[in-house]
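Here the complex is missing a single protein chain, while all its other protein chains stay put.
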Amino acid sequence: MKLAINGTTQGFEGDPRTSLLDFLRRDCGLTGTKKGCDHGQCGACTVLVNGQRINSCLTLAVMHEDDEITTIEGLGTPQDMHPLQAAFVDHDGYQCGYCTPGQICSAKAMLDEAQAGWPSAVTGDLTAEAELTPEEIRERMSGNLCRCGAYSNIVDAITQVKEDAR
Amino acid sequence: MSKSITLDQPDERNLLDRMAQGTIGKPRNRLEGPDKVSGVATYAAEFPASNAANGVLVTATISKGEVVSIDEGSVMDMPGVLAVISDQRMIARPAQGGAGEAPVQQVRQVDYWGQPVAVVVAESFEQARDAARRLKITYNADDAGELVLNPEDAKVWEEAPDTETVQQGALPQAMAEAAHAIDATYTTEGHNSAPMEPHAALAEWDGTKLTVHASLQMLNYNIDELADSLGLDAENVHLLSPYVGGGFGSKLGISPDVAAASVAAMQLGRPVRVVLSRQQVFHSVIRRTETTQRLRLAADSDGRLQGFGHEAKVTNLPEEEFAEPVTQASAFLYPGQDRVLKVEMARIHRMTAGSVRAPGEAVGMQALEAAMDELAEKSGIGPVELRLRNIPERHPSDDIPYSSRRLAECLKAGAEAFGWDDDDRRPAQRREGEWWIGTGMATAARIHNIAKAEASVTLMEDGTAVVATDMTDIGTGTYTVLGQIAGEMLGLDPADVLVRLGDSNLATGPGSGGSWGASSSGSAVQIACEAIREELCDMLGCKDEDLTLKDGFAIHSNRRQSLPELLNGRNIEKLGKLEPGDTEDDFSQASYGAFFTEVAVNAHTGETRVRRMSGAFGIGRVLNEKTAKSQCMGGMVWCIGSALTESMMFDRRDGHLVNHDLAEYHVPVNRDVPHLNVIMVEERDPAASPLQAKGVGELGICGGAGAICNAIYNACGVRLRSFPMTPDKLIAELPDI
Partner (left out) sequence: MRPFDYQRPDGLDHASLLDRDGATLIAGGTNLLDLMKLQVETPETLVDINRIGLDKIEPTGEGGIRIGALVSNSTCAADPRIRADWPLLSRAILAGASGQLRNKATTGGNLCQRTRCYYFMNIDMPCNKREPGTGCSALNGRNRIHAVLGANENCIATYPGDMAVAMYALDATVEIAGPDKASRSVRVRDFHRLPGERPELDNVLEAGEVITGVTLPAPVGGTQLYRKVRERSSYAFALVSIAAALRMEEGAISRASLAFGSMAHKPWHDLRIDAALTGAKPSDALFDHVADLLLEDAEGYGENDFKIPLARRTVKAVLREATGAST
């Protein structure tokens, strides 16, 4: 079976037990996607599947035939960073860097979700258009743990990208 | 070739402020930032190794006893399984920070539930994980009923090995005579470092030499710990940790994965990777001990402390020397001639207790600062004013002066930035719907140390520089601040300084621990740069004070020459060495600060949310405003966790850690954390380090949970003395609704 990773077609023939995360890290050499807990409890492994953010540790590679996967490596490079990547650098939205690719992939999809009008647990009126306030960003980014405690800067970085996009 | 400084006297030269480049202290982006945000930065488990096998640890399911047999046959027939190893060179516990020797190694003698007993190696991770889970082990378990598994069951309490007991004057009498006295006992639960990167090692053995990519904080000690464990010469062990995905103490010493991967690689003759599962990170590495702390404060009618007592009880496994130094800041922070400071330890069969971010102050300061709030209320003196009145002239026991200490400025700057009202401290005055709103504050204090450090700096013929040391960057900003120090000293943009870290073949640094990393390794870099400047002066025939290095040019006597031109094809390589000296004993050295916070407590459910938090910190010279503030913010987030959510829950029947994952051990999430306002109060501390910088990495966690405790009281009138302050504890005290 085949799947597309960052626009490149990849084959998968391996052990069906292989998580999408381990497939990316080991078989594809895309180690930017991190394993923090392997149980969907930290968000470090966040990737985009057909544009939606998921925990790649809690899905099997074999389940993703023909899916389009985007990892942090597909968003930008050190020489040509995605605006979110650049904003994380400018706002020091990380420290050790281990949760960072997951944070950024998550933020990318989160901005798209907000754009599509998806509500969150802190949205007041479910039928009105939600404004992406810092409180909204905090709730929507709470699936990505950062033990270094860079949250305040992460929210600043995402806020800046949101405002620049206006 | 080398230049050495032993800090026997305060280094008053203040070299960095004399330089012209103007990069030091600036809020520069991290040099390695683009690599981290792009997923290019490579962590231990991620290094490519063709033919690497995968090992998964098997951990004990008894509290104490011995492994009678391991039925290798139960898994050796499974596809891909290569070996079941339970070898005496493996380690049963992590090495304590700074051990420099093997930890307890008898993996077949079980001392705690979760102790590594074997490693199963297979071709793939999936195969190894399954086989490790299915490996049949027979134990001869001691009767759990006979074991001491819980602190409350401990009968024997010994004086903690490394914490000095202070018995000065007559505290009971001071308490009896005090105009205002507080005698209160606080408890804190165990904490887990929970770095986002699980401990991981990839070991390769060429028959003589062992190379291990690992996630470690202090290679300078880790080399000896691993060599000693394996029976190898340290020269034959090569450790690499260029990126470390958080440590917070749990990676100070070698962890079980490092030894297991090494032993397996040596046995199989091929690279072996061992990564701890998240559950193993929780139950097989390090815990911060739970504590019980009695605080006694005896103040005169002006609130000035005459008597001061801080006695703590902590636990650890048998044979471990580490005991959480709970009273560490209490030794110097507040006055009181009648003094008792004591830490006692009991031996219990739970996982190893060790250093978790700011061992000592992290839990000691939160209890102390909660007690200070009780004293403020009792004496009717504002919390900030009370603290301002209790800044001692000299160390209350050792009668030595303080080095820099801008505590009063931090208290004032923090109060002003926060909009603190020190006068009206009546509790339960503000209500917004279901929520009680209140404010609280606390002092921050954390001892400052430096450690022996070496760093090599090479000024390259092309006018760039290379800094090299085995020092690590665990998220602290080492790459960047070392680049800024070299850039400042040599007149270079830090982008033109290549900083190489985390390779044990490089100059021996201090390691990342105890907040000493930047000031120690940074001083070594500064010293190496001094030596380079001396050589440049020799070449130019000028004195150092007449030499200006800026933007890649050497300027003196109205001559301006580019470095490549001056160097003319040469590189200048120098080794800088820093040795701690007499200033350690001649001055009481610490970083200080103050926390201010506003919380909301739900009057119905007892849920607490932190709405605002500010901190003002004095850390000597700020090397990089951006990364220093981030360190403080991170600490403040830990305060929120320590105050409200974090608690290791052990089963009292067998000592096993029940909540051994990130779903049930609650580190704060983004929504738990408001915008954090950090103020750096600039100072210079010549006694602290040649950089005149002090530690920053841990200060932000030292006291802030106390501020939250005090804010909860101010909000709803419930004074909790038990951390974390969870809804169950609050609703037990809140009035019915």
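Of note:
We just call them A and B in the order they show up, numbering each chain from 1.
Basically, contacts are C-beta pairs under 8 Å (C-beta built on N, C-alpha and C of every residue); 3 or more make two chains touch, one makes a residue touch a chain.
Not measured: the values here are computed from a predicted model.
One of A:6, A:33, A:46 or A:85 touches the chain omitted from the figure, and that residue is A:46.
Across A:78, A:119 or A:134, the single residue that touches the chain missing here is A:119.
Contact with the omitted chain, checked across A:59, A:95 or A:153, is made by A:59.
By the touch criterion stated above, the residues of subunit B touching the omitted chain are 61, 126, 129-130, 133-134, 433-434, 602-607, 609, 644-645, 649-653, 658-659, 663-664, 666, 668-672, 724, 726-728, 731-732, 736-737. Touching the omitted chain from subunit A are residues 15-17, 19, 38-40, 43, 46, 52-55, 57-60, 62-63, 65, 106, 109-110, 113, 116-121, 123, 126-127, 138-140, 142-145.
What we mean here is this: only the chains that are shown with their structure count from here on.
Averaged Cα coordinates give subunit A a centre that lies 28 Å from the centre of subunit B. Listing the residues of subunit A that touch subunit B in their complex gives 15, 17-18, 22, 25-26, 29-39, 41-42, 44, 71-73, 75-79, 81, 85-86, 88-90, 92, 94-101, 104, 122, 134-135, 137-139, 141-156. Looking at the complex, you find that subunit B touches subunit A at residues 29-30, 32-43, 45-46, 48, 124-127, 130, 193-198, 243-246, 248, 275, 277-278, 474-477, 626-627, 629-631, 633-638, 661-663, 667-671, 673-676.
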